[in-house]
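Omission of a single protein chain aside, the complex is shown with its protein chains in their original locations.
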Amino acid sequence: MAAPLNLHDDRLFPAEPSVRGIARALYGEVRDLPILSPHGHTDPEWFATDAPFSNAAELLLQPDHYLYRMLYSQGVSLQALGVPAHGAPSEVEPREAWRLLAANMHLFRGTPSAMWMDHVFAEVFGFTQRLAPDTADDYFDRIGDALATDAYRPRALFERFNIELLATTEGPHEDLVHHRALRDSGWAGRVVTAYRPDAVIDVEDERFGPAMEAFAGLTGQDVHDWKGYLQAHRIRRAAFARLGATSTDHGHPTAATADLSSAEAEALFRRVIKGGASPAEAELFRAQMLTEMARMSLDDGLVMQIHPGSFRNHNRLLFEGFGRDKGADIPTPTDYVRALRPLLNRFGDDPRLSVIVFTLDETAYSRELAPLAGHYPCLKLGPAWWFHDSPEGMRRFREQTTETAGFYNTVGFNDDTRAFLSIPARHDVARRVDCAFLARLVAEHRLSIDDAREVAVDLAYNLPKRAYKL
Amino acid sequence: MAAPLNLHDDRLFPAEPSVRGIARALYGEVRDLPILSPHGHTDPEWFATDAPFSNAAELLLQPDHYLYRMLYSQGVSLQALGVPAHGAPSEVEPREAWRLLAANMHLFRGTPSAMWMDHVFAEVFGFTQRLAPDTADDYFDRIGDALATDAYRPRALFERFNIELLATTEGPHEDLVHHRALRDSGWAGRVVTAYRPDAVIDVEDERFGPAMEAFAGLTGQDVHDWKGYLQAHRIRRAAFARLGATSTDHGHPTAATADLSSAEAEALFRRVIKGGASPAEAELFRAQMLTEMARMSLDDGLVMQIHPGSFRNHNRLLFEGFGRDKGADIPTPTDYVRALRPLLNRFGDDPRLSVIVFTLDETAYSRELAPLAGHYPCLKLGPAWWFHDSPEGMRRFREQTTETAGFYNTVGFNDDTRAFLSIPARHDVARRVDCAFLARLVAEHRLSIDDAREVAVDLAYNLPKRAYKL
Partner (left out) sequence: MAAPLNLHDDRLFPAEPSVRGIARALYGEVRDLPILSPHGHTDPEWFATDAPFSNAAELLLQPDHYLYRMLYSQGVSLQALGVPAHGAPSEVEPREAWRLLAANMHLFRGTPSAMWMDHVFAEVFGFTQRLAPDTADDYFDRIGDALATDAYRPRALFERFNIELLATTEGPHEDLVHHRALRDSGWAGRVVTAYRPDAVIDVEDERFGPAMEAFAGLTGQDVHDWKGYLQAHRIRRAAFARLGATSTDHGHPTAATADLSSAEAEALFRRVIKGGASPAEAELFRAQMLTEMARMSLDDGLVMQIHPGSFRNHNRLLFEGFGRDKGADIPTPTDYVRALRPLLNRFGDDPRLSVIVFTLDETAYSRELAPLAGHYPCLKLGPAWWFHDSPEGMRRFREQTTETAGFYNTVGFNDDTRAFLSIPARHDVARRVDCAFLARLVAEHRLSIDDAREVAVDLAYNLPKRAYKL
């Protein structure tokens, strides 16, 4: 029989009573602050159309690679889970897919996915028993019923979640139709875009050709000419900014930057644009483009985010059968010290520039990222990311960066999610873990309680607001 | 004067009373479960002949490189400790060697060796004072006396230790005489072998030439022909399986795998087999053979273990003077993401295959191994290994793998030891550390107590049983 579902008030706080008491007090200062979500992957169409969500499997399971990758690792096929192949809708009965999740909930013990799901089930839908084989159908039915009501439409949930700002991510080749519709809709919710130009920068990306065509079409520029190409970026950055964007985002395989002369850059562009670039040329072009983006940021004020170090589409068969972003991206060792130096030596001392760096390689926290961010005026550290967006991951981030970079070279939390309903859960975990960390410092007399209160609020609200210029 | 020797009931549990209480309760569920030891290096001859062990130094000190490497690091010579050089018996008086250990016990403060020794001394031999210069002779005498009795013969200890299964490790060039004797002896204890073909795969291994000769002799195959070589592996794998083996084991310098065409593989084999292979060819051949082993595992069902990343025989003088496995192997940074991809892209999605991966490079836990094991159906994570088979090492393993791979992509504990008497001590440490980890999750309301109970039993018993097909 399914076990009771309770979210304990003290979850994620240290067990020691005096530390727990401090954590509880600090959390009391931040639990009800509005949510700032300056980096994520929700679909702007949801908020533009405000159409109801469909069913539990399609909303909560099939888009969430955290969930289906774990099931896949234990021999459950993506077909059976109804994960769409190359975007084509699955023919699997959603209720059957949902039952497979319910039958395998034990796999998530000790993972953040378990905490996020329980939070959504309890707080958003009001369940009091855990998801299990014997509650799977009841879950599926009640979630389906709820989603059909007005209170569970995207905008209503956005307001209920107390989200002050939500950023989505689009490419320069996308026309932002939903963001324009949102702007024109009169709805007060702030949903903005962010400029993610990977598809028109990375010539090794399978989307490069069509993306460049659309890029040309949207800007009227000759994007196969270096000056036209740069101008097209400027045009789209401005268009994104008009729809609320305050940041760009760059998901390169490495953190490499370059600082070529403009003649060298143009020559390189010509080589890579005509096709057949070597891996080294493709890498150098990505590297140079980060520096070009920094240069443009000095003009238009957009904050740069660099998200390097993921080996994309590691599983060849899965990529061929299902396409990208199916839970088969794997982190790799990532250098920052040599990689970022060309960009930093060009613009790193200019406090008008703001570059937020993320990592999937935790060894860089204390060795490279905290020392760099604790020195260069332009650099800030993004929060623990992706596989490390978890209680232990966040704790390691604070333990390994704070002593060298302090709190004020970090930027608060990003949820980075496409799972809209889990946004409050994820911010709640981050706030609790930060308060737990601060509580330990207070209990060990390394930080005063008054300072800790201020830091807690800064981490939850003021730092993201300032870092992302919201 | 020697201090009292007590094994505290709460050792290794967190000090905070509520967490300790939970840990104690969880440990109560697993403390008396039988021991499954599916990977280790004890000598099958002990159990085949059941001859009594000799004396304290020869049983507990001279085969244990954890102990003599620490003494050596502080200037004690291996000669004085009676460590055999190239297998030749030492002429040092065992009692003198034992006294040297007793005089240096302070070096082990804070190490797992100290806990294992105390466990053996207290639980196996009943000592109530610690080993120290003034108790050294009493220890030596009483251990010697005990070993002469029937109760301390190998089989009696095996039964007393409640071992359900113990695997040793042999090469395809070894004739398994003791395992055959064991099978024929009628003794109920399950001691099985495991297939470790390094000596006939690694052309850089000093044992390669003679091992290949024995390999040919035992199989009747032309092992210098590619097809004969592969067939010889199939023959020996089947022979190992008949003597209880359920797994193979591969201790390569790196985790590199390759997926050559069969023509390429054959051509490579011809180059390396004739001698004078370049390091790159030797490496590529090892890499290809992991994929060949995986292919055979799909046929015969043997579970693969990969133990990469040790720089063997780092100390040249010591290697020349004493031979291999003398405590001078040193871990190196180890890549898994690119290294395992050829094998994974060939067979990684087939849930019939089972590959258990270990590491000496803890940075791979959260960055590479947990993300890989949390995705590929064939991959599971072996426990914290060798230098990391320790309370802090095990804690890091759980903290850094659980949130991404969960508990169910891990395989419970391996003791990996040649120190037979310490097997119960090692499993006890692992059970306690896992219970301590689970207790923290429960105390922080990240896992229910009922789930934790189930996980504790799975980690101690069910997962190794399933993963190793016992």
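Some observations on this one:
Here the chain labels run A and B in written order, and each chain numbers its own residues starting at 1.
Definition applied: a residue touches a chain if its C-beta (ideal position, glycine included) is under 8 Å from a C-beta of that chain, and two chains touch if they have at least 3 such contacts.
The structure displayed is predicted, hence computed values, not measured ones.
Among A:Val355, A:Ala419, A:Leu441 or A:Ala467, only A:Leu441 touches the chain left out of the display. Seen from chain A, the chain kept out of the figure touches residues 16, 18-19, 335, 337-338, 341, 344-345, 348-349, 351, 363, 366-368, 370-377, 379, 399-400, 402-409, 440-441, 443-448, 450-451, 454-455.
For chain B, the residues touching the absent chain in the complete assembly are 3, 8, 10-16, 69-70, 72-75, 106-112, 115, 311, 314-318, 327-328, 330-333, 360-363, 387-388, 390-393.
Operating definition for what follows: only the chains that are shown with their structure count from here on.
The centroid of the Cα atoms in chain A and the matching centroid in chain B are 40 Å apart.
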